[in-house]
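The complex is shown incomplete by one protein chain, all other protein chains being positioned as in the whole.
For reference, chains read A and B in written order, and residue numbers begin at 1 within each chain.
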Amino acid sequence: MIAHLLLHLLVLLLFAPLLPGVIARTKARFAGRQGPPLLQPYYDLLRLWRKGFVLSRTTTWVFSAGPVVGLVVPLLAALLLPFGALSAPLSFEGDLILFVYLFALARFFTAAAALDTGSSFEGMGAAREVTFSCLAEPTLMFALLVLAKLSGGLSLQTLFGAHLPAAWGSGAGPALGLILVCLFVVLLVENSRIPFDDPNTHLELTMIHEVMVLDHSGPAFGMILYGAALKLMVLGSLLVRLALPWNSGFWLFDLLIYLGGLLLLAVLIGVVESVMARLRLVRVPQVLIGTSLVSVFALVLVLR
Amino acid sequence: MSDVNSVILLVVILLNFFTLGSARLVACIRAVALQGALLALLPVTVHGFSGHSLILALGAFTLKGLFIPWLLLRAIREVRIRREMEPLIGLVPTLFLGVLATVAAFLFADRLPLLLEHQEGLLVPASLATMLTGFLLLMTRRKAITQVVGYLILENGIFVFGVLLSTAMPLVVEAGVLLDLLVAVFVMGIVLNQINREFATINTERLSALKE
Partner (left out) sequence: MGWFVAGLLLLGFSGVPGLFAARAGGGAEKLACLLVWAGAACGTLAVWEVLKHGVPLVLDLPWAIPGGALALRVDALAAVFLLPLFLVAASGALYGLAYWPQRAHPGNGRRLRLFFGLISAGVMLLLSAANSLLFLLAWEFMALSGFFLITTEEHQSEAREAGFIYLVATHTGTLALFALFALLEQAAGSLLFPGAGALTLKGAEAAAIFLLGLFGFGLKAGLVPLHIWLPGAHAAAPSHASALLSGVMIKTGIYGLTRLTSFFAEIPPWWGATLLALGILSGILGVALALAQHDLKRLLAYHSVENIGIIALSLGMALLGRSYGVEALVALGLAGALLHVVNHGLFKSLLFLSAGAVIHATGTRELDHYGGLLKSQPWTGALFLGGAVAISGLPPFNGFISEWLLYLGAFGAAQTEGPGPTAALLAAPALALIGGLALACFVKVFGVTFLGAPRSEAAHHAHEAPFLMRAPMIALLLACAWIGLLPQTLVPLLEQAVALWSAAPEASAGLSAPLAPLGWISALAWVLLLALALGVWWLRRRARGAARAETWGCGYALPSARMQYSASSFADFLVRLLRFGLWSERHGGAARGLFPEPGQFASHTPDLVLDRGLRPAFCGLAWLFRRLRALIQNGLSACYLLYVALTLIVLLLLGGFF
């Protein structure tokens, strides 16, 4: 049990920073550049770890709570989540709600930390973040409802259990396909990727997530980057398991399928970021509402 | 084959949502063209290869998938409009209504006294949903072009329903419907051009002032 838990966390902690590296490399290749080394995020984290702090005079302890929550929450949430066919260390009926609400807690503190600086730009980012998440959350709930209906259980372990390959083949296949698309959109929103947010933009006015963390520095900023990578991997795991639902029966193969799936996902995100432009801000809610309506439709498909 | 059917119909329904939620006319017309082309596959996938179904599929494909969209795109180029600027109710509320209509169609289709083999698939609800979407577009949009798009979607819904019956229904009926539509689009196109030349607008609300 303890060993399982530690191994689970170890995979997460070691592998997560690779994903942003892969995304950056994919984008560079698309732009015809060499791109940074794949391990660049690890170097960045190491360097930030050794750096000192500069703190804003207006900030209080809430400002340091933001990065901590951002790092702790994905770690705790990952304990409830099966990595591909590898079972979750902790699993109980109803843990999917805890999973969703843990990320809401992280959002609360990230946004509060942004407001703590008193910068109008960071306030703007915080407002946008909470707005878009409001719209993405019902989608996630509808998707989970579909999965719960198909699996008959209420824990992430059973939701993403061994019944998935059969479910794809049965009449529920189209619904699962729709949910896969919806979850991909949720992943892009929650991890602030193009077309919803541009992590590499230069203009503070147009940012969402990046602008909220402008004032963090040193290890705190490292925690934020690390937390973001962990979140990408944790939310990406949902998609990977849904798209590659095979159980090989041997843990090494399962692990390889899972990690390979994650890398594929990172490449896919990189491709999306390369071929799409950021949406105009007023269009983002429309797309998100459209996505939740599609997920409603998927639910209707499995309920009838 | 039922898998292919349900995938086709699913994409058709998603295209319904897309036309409801999109403000760009060109994108709407392309979506409808794609919808028509996909629907043209249905007679074959539902009834298998036969002369009857092939003719139906080919006719539908050329008309719905190619010819009518081409006419519409041309009309747009002539009157130089790109966007549905002022729908009567906003895009997001129409989208909401569209999904509500689709859900209602699904619920209603379950209550219909259908043959057993028709109850399982998506054909009936998809047809109802598509027709309702067509009505919704007709009711909420102002530009004449989007109204034509609405007619097309309405017809697509009828076509899906027709596929169910196509073994029982003579080709002539389906051909008649298609012909009607074609003529309608022609007339619309010509009238549209004339109106645009005369009044410099194709807003249907203002046209209603002509009746006096």
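To be clear about the criterion, contacts are C-beta pairs under 8 Å (C-beta built on N, C-alpha and C of every residue); 3 or more make two chains touch, one makes a residue touch a chain.
Bear in mind the structure is a predicted one, so any value in this text is a computation, not a measurement.
Asks: If I'm reading the header right, one chain is hidden. Which shown chains does it touch across the whole complex?
Replies: Taking every chain of the complex into account, the missing one touches A.
Asks: For a quick check of understanding: of A:Ala126, A:Ala172 or A:Leu225, which residue touches the chain that isn't displayed?
Replies: The missing chain is touched by A:Ala126.
Asks: Just name the one of A:Leu46, A:Met276 or A:Leu303 that touches the chain not displayed here.
Replies: A:Leu303
Asks: From the list A:Val68, A:Leu268 or A:Val287, pick the residue that touches the absent chain.
Replies: The one listed residue touching the chain not shown is A:Val68.
Asks: Given the contact definition stated above, which residue among A:Ala28, A:Leu45, A:Ala148 or A:Val272 touches the chain not shown here?
Replies: Checking each option in A:Ala28, A:Leu45, A:Ala148 or A:Val272, the one touching the absent chain turns out to be A:Ala148.
Asks: Can you name the residues of chain A that touch the chain not displayed here?
Replies: 52-62, 64-65, 67-69, 71-73, 75-76, 79, 90, 92-95, 97-98, 100-102, 104-105, 107-108, 111-112, 114-124, 126-128, 130-131, 133-135, 137-138, 140-142, 144-145, 148-149, 152, 154, 204, 214-215, 218-220, 223, 285, 292, 296, 303
Throughout what follows, only the chains that are shown with their structure count from here on.
Asks: Can you compute the centre-to-centre distance for chain A and chain B, using the mean CA position of each chain? Integer Å is fine.
Replies: That gives a centre separation of 38 Å.
Asks: What residues of chain A sit close enough to touch chain B in their complex?
Replies: The touching residues are 171, 173-174, 177-178, 285-286, 289-290, 293-294, 296-297, 300-301, 304.
Asks: Which positions of chain B touch chain A when the two form their complex?
Replies: So the residues of chain B touching chain A come out as 3, 6-7, 10, 13-14, 17, 21, 91-92, 95-96, 98-99, 102-103, 106, 110, 120, 125.
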